[in-house]
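A single protein chain has been omitted from the complex, and every remaining protein chain is retained in its original position.
Read from first to last, the chains carry the letters A, B and C; within each, the first residue is number 1.
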């Protein structure tokens, strides 16, 4: 049933299968008059793209976005903004045998139970390539939020890659990269057929207090749904996260605000302080797939970061609009 | 804006403030012909109720449910099932000063930013008492799932309470309690004004393969939204969870199935294997509230377990119905 | 499936069967800070109530509303507003034979096809008594709209009753009644076992320009859905309505604005001019039901008017909130 739309006021509806003709997004509910920033859109797609360095998959996807609707003279019209990219590196023949032998760690078998078939074209809609559409939708959300609340910033980092944890002081310096140790690890993993899990960290600065609804659409609830809808995720935490579970309350609640024990969210509603979330990823299963040897991602975290950022922008845009209706 | 409904086909809409006249739920989308089990409903409410032992809050809430609609001659009609409980232990006078001084660790201040006021009656809708309505909705979902797929079981445990971790072999024996050490800890915490975080674990056995939708309504995404909508939650993980982030892929994906590395969910869709999720809770903030000394919960996990189970049943009922529309 | 909620931002979820324990509504998305007008609520319920004069059904339903949540110190909290009325004139025994013999003109037979049973208690949820919940939800919408846009007025009239058409000049004078001719017709119809169809007219004055969304949620589309969700409706038209179908364009579009050819809606969006809609009703089928002789409504229009007004307020409240998100 209809399950490819995310959000309530500001929504993204995505379509497209890996190796199908195109992937795309329809952004509905984007207010009119938002300056459309084509550079931002292509920059975000480039960040997500595989083949951009030797620590990620070498599959080539130029990902040229085409804006099909909703924008006129560089401003949004208030109508749906549809954007698509065509697939150019499709190699359906290479995937034909998926139909016969479901790949371990992938969803081929459960997909067959569910829909009565497997899309043999590289996992079809279950492929990570689906996230192209999210990144495009997130870019539009980014434009909308930046117009309404220019001070909001979303930034993602790799907090850990397999056994390596990246300390706070290093995260600043390695925002473009991951540090030499980690990059060496990933480079050898790609060549030698290993893969690693990891943890991505998302920070939101400058968000106003009051985002989130009190019961079912708490900000943490909608963010968790957004993050856990990304492939290969296996956990999410806010602020102190799982370590809070071991804490005693009079100590925990009296921490200085800059420790962000709550992750900038209290009662499910943003406090105006910086927000912090961490998302855990499984090691990629593609490593088990002999056919794709050397084309797999040794760790999905670097490429997942722009996707998590995109989903964050969508949740923020949605809740900024929801908040307009809070008071009479 | 409208944000008090959870689910898509099978939905619960909850209402009510702590110390308001009543709390209730409207269950919409429950199929007709489901046997209505009044005992199950009251049993679940009793499990959630404070005052039931000396390790939880001593506030008394008899919580007598009244079925207002949707049931006739002990079967559901296919119409909305509305159930409410009246508040009987309301002490609004005791909370009057909340309006003046927001309580630390609570949402009073952000609520005021958002809605222009604070409900001084014990936190109003931000109170944990709101979960009464979820437990009632979850009980109806439980009845529906049990009728459609009788083999499905949902069970929750305390996996850790503050510094204490409860081992697998102990969880079976302490399903009714928590073990003497933990109970002693909580008893003294309640008396001496301390509180603890903790981790609840939810297991689903007997669920069919195929539950969940591939992109935005992955089963893990909807479960994460459900769990993180419960107050005081600060993290959620499935299967191996955050520990998977440290794993290498050829090892991780070749674990025996009974280790449940994926938590019974692959590609966002249930595999038919047992499902496992863990939810982390902050220490209760009420411990900071001098006015409620001795009436606070020293750890919210024991009382949150029936709430997490209830939300699990709702997600399962919703996805069992969604699944009916997967194929032509 | 879940189908008992109407609206998107401002929603009403209704529950209750005729002769069940209670009927009620949960209003979600009502902004905080709206003055709650209890008199308005009871006044609207009184207008809908049968037994209020000898031209409507003589069934007695005192309909005492009880506000269960969402209101504190006479203002809305921004949380769901739940209101219910208990059933007091329930005579389930009288309806027992419905289970055996579906009533002609009613939905008993299709209900059975659909849900596998018939609720024998006076039609259950298919009964006109369900509209009590709509009137309560509409009263809250009325309060919200009046606070946000105080100049908005909604008023309903009987435009025709069976063969009698009520002219413009008479409508003003008979707003409380229907004119002596029509009242005589209905009085004799009730005694002699006849019933009539009729047409209700709804006017909205003072609504701002810009309400309605351009494609699927045109204001006329949402109003039509609202009106056609009321029992016994069989048609709806706006402005010139079906007579426009016979018109030539250069004449039609050059009519003076006070003729309201478009009904105050152009391109699906309110123009700021008065809005006019008419709703056609079938004759009540209860007239065929020997068991209810003398307790039937000889024409449903007089009692349907407060229901149509209520649905109009809900649509207006919903679109006033939607409009807040139109621009960046």
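Just so it is clear, contacts are C-beta pairs under 8 Å (C-beta built on N, C-alpha and C of every residue); 3 or more make two chains touch, one makes a residue touch a chain.
Only a predicted model underlies this, so the values are computations on that prediction, with no experimental measurement involved.
Undergrad: Considering the complete complex, identify which of A:125, A:142 or A:190 is in touch with the unshown chain.
TA: Of all options in A:125, A:142 or A:190, contact with the hidden chain holds for A:125.
Undergrad: Which listed residue, C:10, C:72 or C:115, touches the chain dropped from view?
TA: Looking across C:10, C:72 or C:115, the contact with the absent chain belongs to C:115.
Undergrad: Just checking the interface: what residues of subunit B touch the absent partner chain?
TA: 9, 29, 31-34, 76, 78-79, 144, 147-148, 214, 321, 324-328
Undergrad: If you put the missing chain back, which residues of subunit C would it touch?
TA: On the side of subunit C, residues 1, 3-6, 8-9, 14, 104-107, 109-111, 113-116, 125-126, 130, 160, 162-163, 193-199, 209-210, 213-218, 220-229, 231, 233-242, 244-250, 252-254, 261-263, 266-272, 280-285, 287-288, 322-323, 325-327 touch the unshown chain.
Undergrad: In the whole complex, what residues of subunit A lie against the chain that is missing from view?
TA: Listed in rising order, the touching residues are 1-5, 7-11, 13-17, 20-24, 26, 28-29, 32-33, 66-70, 72, 75, 77-82, 84, 114-117, 119, 121, 124-125, 321.
One rule holds for everything that comes next: only the chains that are shown with their structure count from here on.
Undergrad: So which chain is the furthest away from subunit C, centre to centre on CA atoms?
TA: Relative to subunit C, the chain whose C-alpha centre sits farthest away is A.
Undergrad: Between subunit B and subunit C, what distance separates the C-alpha centroids? Give it in angstrom.
TA: Chain centres of subunit B and subunit C, defined by C-alpha means, are spaced 38 Å apart.
Undergrad: Once you find the CA centre of subunit A and the CA centre of subunit B, what distance in Å lies between them?
TA: Result: the chain centres lie 27 Å from each other.
Undergrad: Do you know which subunit A residues sit against two or more other chains?
TA: Expected reply: 9, 214, 325-327.
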